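Shown here: the complex without one of its protein chains, the others still in place.
Chain lettering (A, B and C) follows the sequence in which the chains are written, and residue indices restart at 1 in each chain.
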Amino acid sequence: MSVVKRPSSVSQWYLPGIFVGLYHTLKALLYNLSHRQKMQTLDYPEEKFEYSPRFKGTHVLTVKKDGAIRCTACMLCATNCPAQCITIIASEHEDPSVEKFPIAYEIDMLRCVFCGFCEEACPVDAVRMGPEWQIPGISGTNFVKGIDFLAFRSQLKGGISSVLDDQERHGQGI
Amino acid sequence: MESKLLTEHYDKESFRTLKGYQELGGYEVLKKALKMKPAEIIATVKESGLRGRGGAGFSTGTKWSFLPKNDEDRYLLCNADEGEPGTFKDRLMMERAPHQLIEGMIISAYAIGSKKSYIYIRGEYTYPIRVVEQALREAYDAGLLGKNILGSGFSHDMDVYRGAGAYICGEETGMISSLEGLKGQPKLKPPFPAVKGYLKKPTIVNNVETLAAVVPIIRDGAQAYRKFGTEKSAGTKLFSLSGDVVKPGNYEVTLGYKLSDLINNEGGGLKSGRKLKAVIPGGSSAPVLTAEEAAKATLDYECLQQMGSMLGSGAVIVIDDSHSMVDLLSTIMHFYHHESCGQCTPCREGTGWLDKMLHRILLGEAKSQDLDQVLNVAKNMMGRTICALSDAAALPAISFVSKFRDEFERHLKEGFKEGKSHAQMHH
Amino acid sequence: MLKCTINGKEIEVSSGATIMEAYHKLQEEIAYYCWHPGLSVAGVCRMCMVEIEGNPKLQIACNTPVAEGMKITNESEKVKESVKWTLDFHLINHPLDCPICDQAGECGLQEFYMTYGKYNPEMGDRKVKKHKVVDLGSQVVLDTERCILCSRCVRFTEEVTKTNELGIFNRGDHSEIGTFENRPLNNKYAVNTVDICPVGALTSKDFRFRQRAWYLKEFETTCNGCSTGCRVNVFHNQNGLFRVKPIYDEAVNGHWMCDEGRDIYKHINLDQRLRHSKAGAQQVPLEKALETAKQALKAAGSSAALLITAQYTQEENQAILDFFSNELKSSNIFYWKNNEETFEDFDGLLIRGDKNPNTQGLMNLLKEKSASGSWKDLKAKVESGQIKTVLVAGPEMLSVYPDLNEKVTVLSKTQTIWLSTCEHEFFDQLSLQLPVSGFAEKNGTYVNYAGLERKIQAGVKFVAEALTLQEIVSAFRGANVSKTNEVAL
Partner (left out) sequence: MFELSKEGKEFVKKELDRYEDRYSAIIPCLYWAQKENKGWISPEVIDCLAKEMDLPQSRIYEVAMFYTMFNKKPVGKYHIQVCCNISCSMAGGRELMGHICKKLGVTPEEVTKDGRFTVSQVECLGSCGTAPMMQVNDDYHENLTTETVDRFLSECK
């Protein structure tokens, strides 16, 4: 059977509790003031936390070596997405070796649950979940992000190249 | 005993002309045959045990008896496509004795009651085509062809059709498709050609040598023909000997003749200082025999069947120890990849796959699992297509790799003696 | 009749039937590509291998005739291994570009790969590269790398349309489907080759990249393109109708349909539809429009006229004709016959000159009502002023009515109520337009040229205010047609 432990009478007094609390806060304050580098907190936004590659943040549309986005508009991500927040409009590419590409690829960031199903479904490593998650905006902002944001936003510095490139793919005869 | 039933007078120049041929007893057998009843001729051929000389070895008499008994007009086709690598006997027969073939065909046509026959000759044989066409003109002028042959009331037309370069047209229904002006792609069986062949009419397709052999059979009778050869493989056959022998060429020997005798006596044995490594007994589609097996083999349908190979078209290719089996198999696979007609998927893709694998093995860029892969692919190609080209491609692959496995393994380790450039030129 | 057992199930087939027809009749699962019930047997894909008791070698089902008491199975290990390898042979030179292939989701290779496929590809060598995105003609795009050379399309152009545009060129694994240079695949049944192509080698230009197969629902109906009345499947989802494919129908269209019929989905989509009733160019609420129409017709009484086209179902014709003869007691019923000169044409297969689905049906009803007036009579009466109010049951397929302009200019002078499915700027000259539902939005029956009844069903409902003629007639009879704006997709 369990015996309930009652707190001792001294700890029920009001003042000693305050002083013990203040003591710990001052101790940490003084320690941090003297050891600036060891502090855990980051000076956001100048310093940002480095998330692990597996972190499921804002989507990234990877690009091919020639700069065009890798996505072939095969709709597998849109099909696999539980929140159905990806809309893609495919169209014909004039280069017959590319054949099909998306003229519109939009993800509704408010609906997206960041589950990563789209990343798993993609056969050509065209969509990935990036390390950042900050998508600032107020009620008026458009949270449905298109290709420009997903593939060429400034943080991506010109686009992240896909693992699978056309020439390699054809080269291996797959 | 003298076993030259067909090639007795091949050395005489005049044998090619009608006059020369008739002086040596030509077209007498035709007169005799026209007096006999067609059924009697078929019975004699069946009794003689004559089997197809083109490659399948199917009993000719039985094949003729598949024809429907009604009076629907039917065709006799002579298969002179001779695409099987290593075979060059039909060419010799057409160049030296066209009338022998024509006479045999008229007798066969009379036996099966056909009013029209074609001789389908491969396109590359321009000279034999000229010789046969000349012989046909002579026969027509002499009243041996056309209306009411020799007053017997039987009329028959014969024509030459020139092929255009496709190994697949050596296959019965492939040839029929080619004759019908289509791509030479084999037709689905059933219906078999004897029931619905050329233009959906009953058709009999026989090899040049088979039809020529009808002449001695009718002349001397079935029993005289049976004296040659073994109990199940009766008669004589022309063998095209080639490869590393001193005297390659065509030799007519009785069936059941020992393979080693053919190589050493007729063929003059191997070139000096070389040892026999392997023999391909029946053309490129026959599984290869190792030197030991070749020593025991006799040239007839049954013995080679038991040794896992086949008599095929009788093209004996002798391989001595100076040649690499890997190189040869790669050549054969390239041949079948080039000649597959592309209709059925297992053969169309399988021959390409085998060819690429063998090329990679030849260049040494392969592991020993690839050898198992070759066996696996070959086994799963066989027996699943319309015609036997996939078997003809798979059987050599299986026999080469399994019987000379050590040489293949050694090749993978040491690489190709003559170096890569030689192999690359192959493609 | 022959009896045989397939996978243990007893079945009786007519003599001379092949094993494949027995499988087809029994709806038993068997893998095949080159066999097609409407074409000759090619026997080249070698997938439909079956094991027959007493026969050591596997036989192809599509060419082996059934013999009495044959025991056939395609579930034995030997058959599965054979199909698995043959499928692998199909796939070793296949480009595997399913992401950009329209056939994904309904592709024969994917389908049989799931049931028979081996999951680790063993072909390490370089694949054969062939021509991709080949323009075969106005309707069809070809990709020879995806092509498995089953020759269905070649046999189609040889046996059905007899136009011989397609052929298989070269030899071995370099063989390619194609047309000769200046003879593109432009016959009127070209898109049938896209339907019968089991893989994504032949894709339709009209449907190219517009939708994924697994996003589409389908419903069965009858094509309203001409009086043949082919049985078709319409593919749609919430964004609209996307394509039309034929369904096998013994009596009328067999396995095929024509290319014109494939465009009948276009006029149902919202962009071409008349969505609200309009008075002239002014949009008018539905109830008010119906009210004014009712008053006008009631006022005109027996001098009101009806101009009807043969584009409506039998039930609709019945309702509107009864309304005119019983309620309005008017006998001014006129039949609008379009493109008279090509009316009796027939191309030998499916396409008929009479571009209305229900001509026969309407003729029967008009004969009953003994109304034989034609457009000329109405035009004369309108110009002479005898008729002031005209109700026009306008055509649904405007493209097959080239004389539309003439009718509208004449009728714009009087008070005209024009019922139309689609929008057209000419109609703004008329006094009143009412939206009517298209063939894909209503149940009903057409009667085709041969008098056969051809059912259509309401698969979708894109325009809330669109009514059928029965609903309009019941509105004229005072029923309250509360059109909620629920839209069935």
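We adopt the following convention: a residue touches a chain if its C-beta (ideal position, glycine included) is under 8 Å from a C-beta of that chain, and two chains touch if they have at least 3 such contacts.
No experiment lies behind these values; they were computed from the predicted model shown.
Q: Where does the absent chain touch, in terms of which shown chains it meets?
A: Over the full assembly, the chain not pictured touches B, C.
Q: With respect to the chain omitted from the figure, which of B:T173, B:T230 or B:N250 is a touching residue?
A: Here the residue in touch with the unshown chain is B:N250.
Q: For the full complex, which residue in B:Y167, B:Y301 or B:W353 touches the chain that was left out?
A: Of the candidates B:Y167, B:Y301 or B:W353, B:Y167 is in touch with the missing chain.
Q: For the chain left out of this view, which of B:S284, B:S309, B:T345 or B:S399 touches it?
A: Of the listed residues, the one touching the omitted chain is B:S284.
Q: Considering the whole complex, which of C:D102, C:D143, C:E165 or C:E423 touches the chain not shown?
A: Of all options in C:D102, C:D143, C:E165 or C:E423, contact with the hidden chain holds for C:E165.
Q: Mind pulling the subunit C residues that touch the left-out chain?
A: Considering the whole complex, subunit C reaches the absent chain at 164-171, 179-183.
Q: If the missing chain were put back, which residues of subunit B would it touch?
A: Residues of subunit B in touch with the missing chain: 82-88, 90-91, 116, 122-127, 159, 161-167, 178-184, 199, 240-244, 248-250, 280, 284, 315, 317, 319, 323, 327-328, 331-332, 335, 338-339, 341, 422, 425-426.
Note that only the chains that are shown with their structure count from here on.
Q: Using the mean of all protein Cα atoms as the middle point, what chain has its own Cα mean nearest that point?
A: C
Q: Express in whole angstrom the distance between the two chain centres, defined as the mean CA positions of subunit A and subunit C.
A: Averaging C-alpha atoms per chain gives centres 46 Å apart.
Q: Counting only Cα atoms for the centres, state how far subunit A is from subunit B in Å.
A: Centres of subunit A and subunit B (C-alpha means) sit 71 Å apart.
Q: Give the residues of subunit C touching no fewer than two other chains, as numbers and ranges.
A: Answer for subunit C, listing residues that touch two or more other chains: 125-126.
Q: Which residues, counting only subunit B, touch subunit C once they are in their complex?
A: Per the touch definition, subunit B meets subunit C at residues 166, 183, 188, 190, 337-346, 348-353, 356-357, 360, 373, 376, 380-381, 383-386.
Q: Which residues, counting only subunit C, touch subunit B once they are in their complex?
A: Going through subunit C, the ones touching subunit B are 41-46, 49, 57-58, 63-65, 81-82, 85-86, 89-90, 92-93, 122-123, 125-126, 128, 148-149, 168, 170-175.
Q: Going by the contact rule set out above, which residues of subunit C touch subunit A in the complex?
A: My answer: residues 96-100, 104, 125-127, 129, 132-133, 208-210, 212, 214-215.
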